[in-house]
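Below, a portion of the complex is reproduced, with chain positions unchanged.
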Amino acid sequence: MTNVAIQSLLEQVAAGDTSPAQALDKLRDLPFEDLGFAKVDHHRSLRQGFPEVIYCAGKTPEQVGHIAQSMFDHGSTVLATRADEACFEAIRAVANEEPVYNRVARTVLVQRGELPATMGSIAVVSAGTSDQAVAEEAAETAAAFGNEVDRIYDVGVAGIHRLFARMEQIRKARVVIVVAGMEGALASVVGGLVNRPVIAVPTSVGYGASFGGLSALLTMLNSCASGVAVVNIDNGFGAGYLAGTMNRV
Amino acid sequence: MTNVAIQSLLEQVAAGDTSPAQALDKLRDLPFEDLGFAKVDHHRSLRQGFPEVIYCAGKTPEQVGHIAQSMFDHGSTVLATRADEACFEAIRAVANEEPVYNRVARTVLVQRGELPATMGSIAVVSAGTSDQAVAEEAAETAAAFGNEVDRIYDVGVAGIHRLFARMEQIRKARVVIVVAGMEGALASVVGGLVNRPVIAVPTSVGYGASFGGLSALLTMLNSCASGVAVVNIDNGFGAGYLAGTMNRV
């Protein structure tokens, strides 16, 4: 609820069209709808400029379906992450058009309305084959918010010539997302080679002392290259979303 | 060394102006200068668009002075971080003009040349009095790279009305930096209220189970608000630098 809305409300009070008590009520009457188990925040697109996203992990397909239904009813774009086949089917059942299901990314997308204007492309760079699911989640998320996405996969530092062969392509992007597990060194190397913001996503790929992504996380936080920020382990969605906020006009 | 430069070199080879062996040598002849203890990277401003920065911690004032001298000789802007009085004096001794020393931020700045064009302002939001040194480092760094900076300090979540009184101001920024120690909850709250990228900086402020900033770091990484990325504990410089890359035209 914006200052404009509050000012307008106050003006109605001044004009006698709304009583003080009614105004107080309205100040509290915020735009969310109670589904019993989760509040869907339809005005979030106004407040934050992006649609609410369904994080499917820990929700039943029924819950996912109900949330999607409610979002469709309000004409929202629907993006679901960590969606298995059952969640995909639950969304499909309530959608008017065929949703796009990316099985590697485990994302479901039904695009509605106009996409926001952007300033450039977003590069998603990943180190190894096993980082691909997270990289795809980042890429799908960024695309869902209207960004052109350029995928540069499997260019980890153990064979650094592969990275250099793609640097020109990476340098064209306005924002760079780097996805890497194991030791996560790719973020530092890319960070030292571009002059655009780098969002580093540690992945839980690895074994032994990788400790479920902790090693890559620490590496990325301690990057000796400036211009690198980090999101949570395996949080491809967060990286794609954040890149979108950076790339918006 | 850019592709343009390499292409030009290759053309000289094709034209017979440069022998293959000379070209091979030149490919290796990269623009850095060896001071014996540290390589100052004068072309970094070309490669990354920002000047090299002197991180004073762990360097003697003499070393800091030599590095600054070398940078002044190349006409660079000089920004020094974690600078105590002795480092400030060492830079002052070799500068042609009076450097700006921010004692809270512990930064020294001598600005040279034109500043890059930016898109908006950068808000630096901090939770408590004790986070101010890190917040100032972020603010000074962003300013050194040509950004307009808006400081909103001491608005931690324990008295959340203080934050709301300043939200309009925060929402005007193109990038928001949030600096907080202890439990670091401010980043999540701000992240849920703005639609611009939020860079979270955990600080080592706190005691007991704050474990030198680890608690705030984990809080920020796990932010339930999307659009939040994290830099290292106390890394105000990193946040200011990264915000600068986001805000550049």
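Letters A and B mark the chains as written, and numbering starts fresh at 1 in each.
In the analysis below, contacts are C-beta pairs under 8 Å (C-beta built on N, C-alpha and C of every residue); 3 or more make two chains touch, one makes a residue touch a chain.
Keep in mind that this is a model prediction, so the values were computed, not measured.
Whole-complex tally (this structure file, single sequence, 2 chains shown): 8 copies.
FYI, only the chains that are shown with their structure count from here on.
Chain A and chain B have Cα centroids separated by 25 Å. Residues 3, 47-50, 53, 168, 192-197, 199, 217, 221-222, 226-233, 237-239, 241-242, 245-246 of chain A are the ones touching chain B in the complex.
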